[in-house]
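Note that one protein chain of the assembly has been removed; the remaining protein chains are unaltered in position.
Moving on to chain A:
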């Protein structure tokens, strides 16, 4: 009983609070990816398909970073959250492919 009690007392110590470092690193990364996307469009000149690939790549990378760190999806206990979002992404992917490639055939 007493050992159980001391184990419970120790519990809060084991919980580590997340500092602001990871959030700020994600923010800087997001800003950089945004700047790359804007600069690519502002400079122009490159092949259109290539620009699209850079833009979509930056957007997906930025969203991945934000969801993993800011929305805590990298943390434990987010399996259902991941399933919910991936299901949504699957439907979106299907709709977007249809709209981009089939709608005007």
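Quick notes
Here is the rule we go by: a residue touches a chain if its C-beta (ideal position, glycine included) is under 8 Å from a C-beta of that chain, and two chains touch if they have at least 3 such contacts; residues count from 1.
The rule is simple: contacts and distances are computed from a predicted model.
You can't see one chain of this complex, but its UniProt record names it "Cytochrome B oxidoreductase", from the set "(Fe-S)-binding protein", "Cytochrome B oxidoreductase", "Xanthine dehydrogenase family protein subunit M" or "Cu2+-exporting ATPase".
With the whole complex as reference, residues 8, 11-12, 15, 17-18, 20, 23-24, 27, 30-31, 34, 37-38, 40-42, 44, 48, 51-52, 55-56, 58-59, 62-63, 66-67, 70-71, 77-78, 80-81, 84-85, 87-89, 91-93, 95-96, 98-100, 103-104 of chain A touch the missing chain.
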